[in-house]
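Note that one protein chain is taken out, while the other chains of the complex remain in position.
After this line comes chain A, so read on.
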Amino acid sequence: MGGLWRGAWRRVAFCGWRWSHPGSPTKVAESAEPFLRPGRSGTGSANRGLRRLGTWRRPNPGPDLALQPPRRPKSTNPFTRAQEEDWRRRNKTVLTYVAAAAVGMLGASYAAVPLYRLYCQTTGLGGSAVAGHASDQIENMVPVKDRIIKVTFNADVHASLQWNFRPQQTEIYVVPGETALAFYKAKNPTDKPVIGISTYNVVPFEAGQYFNKIQCFCFEEQRLNPQEEVDMPVFFYIDPEFAEDPRMVNVDLITLSYTFFEAKEGQQLPVPGYN
């Protein structure tokens, strides 16, 4: 370690002498002084003017060994030094590119979410495995008459909503490809108008992708005046491809469940479109 230190001293004195040589009026000692404290980058130091002679201190060896100024070339030969400078410059460029690529990847991962949503909107897939259903499909679909499915109905309300909400039929027997109508009934027994909004659920989950509602009363605010009772229809059909899905062979019962929540004035609930 001591040997290394002595080498540094020699280099320091040599460099200091060389750089101060071309016409600089500063004294050798003054210019060499910053190099005696290897903790700082000598030539670029802004405090040079504030240095005074006589403030030489013997720099302590230990930690400074690790703090070699980064820009100091390792060799003193001008040709290899130029090459080293070149390598260093190239390394810097490569490092900049790599850092930019990393930042770009991070940005892309954040941008992926809205971009994917945009893609789903344009292609209409909406994240579901089955592509969007057109109304032409309803026109042309043929009922699969040998596959009878029982659809049961369930109705729930959230605890804070005081409506009486129930289905008007407990079950209905449909076949895939046939449109069907079902009714729910809701009554507002309170003395104030109440706005509710509902969502639905279909079990089994895998059958849910074949359950298509043409029109219903969900996801929009429904306002009931005091003591008012209304019929709420659901017009739906089961996709005929249900009969061809091997996973649905044992499915004979589908349960449609609606849940009503109370909606506050002006509250915007998220309509599923992206999920």
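Everything below uses one rule, namely that a contact is a pair of C-beta atoms (placed from the backbone, for glycine too) under 8 Å apart; a residue touches a chain by one contact, two chains touch by 3 or more; residues count from 1.
Heads up, the rule we're going with is that contacts and distances are computed from a predicted model.
Set against the options "Cytochrome c oxidase assembly protein COX19", "Queuine tRNA-ribosyltransferase catalytic subunit 1", "Calcineurin-like EF-hand protein 2" or "Fe-S metabolism associated domain-containing protein", the UniProt name belonging to the omitted chain is "Cytochrome c oxidase assembly protein COX19". Screening A:Leu161, A:Val194 or A:Cys218 for touch with the missing chain picks out A:Cys218. With the whole complex as reference, residues 126-128, 133, 135-136, 138-139, 141, 143, 145, 168-175, 178-181, 183, 199-203, 205-206, 208-209, 212-220, 222-225, 228, 230-233, 235, 237, 271-273, 275 of chain A touch the missing chain.
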